[in-house]
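Take a look at the structure below.
With one protein chain removed, the remaining protein chains of the complex are shown where they sit.
Chain nomenclature is as follows: A, B and C, assigned in order of appearance, with residue numbering initiated at 1 for each chain independently.
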Amino acid sequence: MTIQEMPGSTAYRPSPPPAWKPRTDPAPLLPDPEPYRVLGTGAAARVDPALMRTLYAELVRGRRYNAQATALTRQGRLAVYPSSTGQEACEVAAAAVLKEQDWLFPSYRDTLAAVARGLDPVQALTLLRGDWHTGYDPREVRIAPLCTPLATQLPHAVGLAHAARLKGDDVVALAMVGDGGTSEGDFHEALNFAAVWRAPVVFLVQNNGFAISVPLAKQTAAPSLAHKAVGYGMPGRLVDGNDVAAMHEVLTEAMERARRGGGPTLVEAVTYRMEAHTNADDATRYRVDAEVEAWRDHDPIVLLERELTERGMLDDDGVREAREAAEAMAADLRARMNTDPVLDPMDLFAQVYTEKTAQLCEQEAQLRAELEAEAER
Amino acid sequence: MTIQEMPGSTAYRPSPPPAWKPRTDPAPLLPDPEPYRVLGTGAAARVDPALMRTLYAELVRGRRYNAQATALTRQGRLAVYPSSTGQEACEVAAAAVLKEQDWLFPSYRDTLAAVARGLDPVQALTLLRGDWHTGYDPREVRIAPLCTPLATQLPHAVGLAHAARLKGDDVVALAMVGDGGTSEGDFHEALNFAAVWRAPVVFLVQNNGFAISVPLAKQTAAPSLAHKAVGYGMPGRLVDGNDVAAMHEVLTEAMERARRGGGPTLVEAVTYRMEAHTNADDATRYRVDAEVEAWRDHDPIVLLERELTERGMLDDDGVREAREAAEAMAADLRARMNTDPVLDPMDLFAQVYTEKTAQLCEQEAQLRAELEAEAER
Amino acid sequence: MSSTTAAPGRKAAAKPASMAQALQRAMRDAMAEDPTVHVMGEDVGALGGVFRITDGLAKEFGEDRCTDTPLAEAGILGAAVGMAMYGLRPVVEMQFDAFAYPAFEQLASHVAKMRNRTRGALAMPLTIRIPYGGGIGGVEHHSDSSEAYYMATPGLHVVTPATVQDAYGLLREAIASDDPVVFLEPKRLYWSKADWSPDAPAAVEPIGRAVVRRPGRSATLITYGPSLPVCLEAAEAATAEGWDLEVLDLRSLVPFDDETVAASVRRTGRAVVVHESTGFGGPGGEIAARVTERCFHHLEAPVLRVAGLDVPYPPPMLERHHLPGVDRVLDAVARLQWEA
Partner (left out) sequence: MSSTTAAPGRKAAAKPASMAQALQRAMRDAMAEDPTVHVMGEDVGALGGVFRITDGLAKEFGEDRCTDTPLAEAGILGAAVGMAMYGLRPVVEMQFDAFAYPAFEQLASHVAKMRNRTRGALAMPLTIRIPYGGGIGGVEHHSDSSEAYYMATPGLHVVTPATVQDAYGLLREAIASDDPVVFLEPKRLYWSKADWSPDAPAAVEPIGRAVVRRPGRSATLITYGPSLPVCLEAAEAATAEGWDLEVLDLRSLVPFDDETVAASVRRTGRAVVVHESTGFGGPGGEIAARVTERCFHHLEAPVLRVAGLDVPYPPPMLERHHLPGVDRVLDAVARLQWEA
């Protein structure tokens, strides 16, 4: 499971076939046939126990976050919530491998990754609550706006990483996308740009089996999504996305490779979406409970708990502590989300352009007059 | 160089990683490390001599066609001409492997493939002459309109092939695209749809080293363009695009595979654009003559002539015959292109919709009045 | 009304149905009648689409007739182009307005132009269904009004129903049309209901004809799709001010029914165009300009426009300030220079 440095391709010039040389050796770019695992294998012995315990606490907190956000949605406090329940290992690992200066490019499903990176959950949930589109300053926290148009965040990650590299900054971008998103043209274009530019970016595909109702088999006929990497000339890695230790190891390696100029990596994390697509979705229309049940035994928290317990690294106290911390986070989130945000409709006009156009000033004045009339009634 | 049948992927359902199975065996999908060649190798003995001689005549005619079209452009008879000089083996082979009922999806550079398929060269050149956008009835000749927006013809080919398969018709679509075109999102989406649908379509990438001025190294970092195939779960084939016998063999195999329900294939033909991108381009800005010269010895006609001559299958008479036929075609083309086409401006309105809207009728009446006024002056 | 919109076989009395149901039924009847009709898009199969408009079609007609595609809009529309080239009649569902943008090149450069480029040899009998507009509390990119883009692209028909009856009738016609139709479904009217039977669609006017939804003499409200109920409500409220407003439902933006619209405005002498799309560069400019060109000397006041604000679509909690409501329509009517 070593990743070979990709030789620079800029020397390539067209040459007649008798002199043909492949531009890159494909063999090291191909993923292993099986998803890489650490928990429950000999490799687990290598992992730093402190890291394991930290990841455990994060997983527990992440699961609680998902539950709380789901509950808030039922209570009408969120417009919609796409839960990452079952996918917490991917979310948590993605945040954990980032350095302070690195950037995260999340999709709508990845609020947990943003929270795990340190973003205030209330800010992370702004989009889904509906008071504004983005609830934080992306530059301050180095988290791009949660992205809804599928795969469109990937070229952004490439551009940002490329810009940082041109500037000589030590910045790596980690971009997240779903299995369905890999079918979009923007996925293709982003990976290609990244490889040609050797941009320091890591693409993390969470293959959770479905794009809303559409199962992977209707999405791709590829041996694995990680196999797509070779077509761009970057390494593809296949990982058990519910094994947080494996996720952490593979992503760390990919980040380091990007950091030292080795270019991008495509990581496919095999996981499963335990809940419906969002609260508005009805998963019974397209999948059976037995399938969901089969994954319960392979739950990311169960896997890690099993490993830690077997190796005497986690006792009841440890479990309680993690749960208490999670509850505290949830209580705080609940309290702060159970208020109606105070909004200023004039914000609609404030940042369409750097300076409001005369046209927008007119419309602003009109709306202000309407609101005043409304208030008087 | 066998191509494995792709196993149906519809049985795939998400399963936890301990039960992981790759959906397809990647090994047979990967291209050989070197472009496949026939001419000058032992494999040449296998090729039907009659086929070789036919292909030879077609290559000679194709080269002459390119020269004539280029000359017509210099004389102002064509608005623009993207020459396929040097790439005739790809063009000729693409046409030769099609059955009557099959469809060709050419790009702007592939008028020769259309002509080799039997289309009247004057009709093939209509777009480039500028009297209309498409000079023929695509259904009649089963050649899609020459396509200019890069790679956009590829999903069309997939849709058509899919429709034919649903209807139970024995139809395969062959779609042509350039190396630059492989970077477009539509390339990705088309190949993915084709593989998921197991559509009977063959994708032929002519890697001629450049997208206008941009060399392949700035286009991709992949080991080869054929390596992209594995990411879709289809076989990728790498071929010497100047070896017409190799092209014919590989394309025939891919067409047959598609025909018997085996799904799509991606073929990368390694070739070289001997002329500038079009007559309007200045190739000296981005490449040196030495590079062009290096390819002269690997010219498709030279390669085949060498093989045929060495094996006593072509004598001076044969060469002369081929050239005379080519000259006759060129003379006819010249004569018919050296007239001003008679155009009816009312055609502008005729086929915007099935029925002219009231709005278009108004505009038509106005233009008619203008033309009458003009005629009276 | 073209005969293709009459439902085959059975007869049923009118009963309450939603626009969503009427749309579903239109596809179902079209598929039953014509084996070349194929429905395709993201989640249109087992799920029946995120709005359930294709509910049951995959089950009834099989996955080859109602197909869950990979997630790639350019690929979907591009494949549909190829299918149409081979004689099929694809009905494409785009999941939301903004998610049709990846298919823009296929739409503008191929779908709209194919008939023209080939002098009529290749028809594009495609229907592209796009749920559009806001008012449903959707997060960003789920509430765009994108009709201006399609109107500005010659070769496309642009159609949008505002009633349950039209949802059925216009969609049947769109599917039967040999020209590509961008079929814009006002998503906040999906659950609006009316008494309706697919057996009695005779009252439905064809594509290309505007319809007077409320006759009136004081001024004309020109509208379509999601804003029709707003205009009808405004017209009712206006009676209190002594205004008798005529409400026109355009139904099809392309072709545009100049005749009906101009006739109304010539009669009333005043007009307001109402739509949810942003005002600047939106459909209202074209409509106001056409009306003015044709009715100038009948106009007592300039044709006014009530439209969405010229800003990106707002987040759910602010969208009510963006959407043209009854008050804004009445304000505009009040500005029609009644004193003159």
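What we mean here is this: contacts are C-beta pairs under 8 Å (C-beta built on N, C-alpha and C of every residue); 3 or more make two chains touch, one makes a residue touch a chain.
Values in this document were obtained by computation on a predicted structure and should not be read as measured data.
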Residue touching the undisplayed chain, where the options are B:A43, B:A57, B:V80 or B:A294: B:V80
Touching residue (missing chain; options B:P17, B:G86, B:G180 or B:P300): B:G180
Among C:E42, C:E173, C:D310 or C:D331, the residue in touch with the chain that has been omitted: C:D310
Positions on subunit C contacted by the hidden chain, ascending: 74, 98, 101-102, 104-105, 108-109, 112-113, 116-117, 140-141, 144, 148-149, 151-155, 254, 256, 277-278, 280-290, 292-293, 296, 299, 301-305, 310-312
Touch list for subunit B against the chain that is not drawn: 79-80, 108, 127-133, 148-150, 180-181, 183-186, 211-214, 218-220, 280-282, 285-286, 341, 343, 345, 347-349, 352, 359-360, 363, 367, 370
Footprint left on subunit A by the chain that the document does not show: 132-134, 136-140, 144-145, 149, 152, 154-164, 166-167, 173, 185-186, 188-190, 192-193, 196, 347, 350-354, 357-359
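We adopt the following convention: only the chains that are shown with their structure count from here on.
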Centroid-based (C-alpha) most distant chain relative to subunit C: B
Subunit B and subunit C, separation of their C-alpha mean positions in angstrom: 40
Interface hub residues of subunit A, defined as touching at least two other chains: 183-186, 218-220
Of all residues in subunit C, the ones touching two or more other chains: 69-70, 72, 74-75, 102
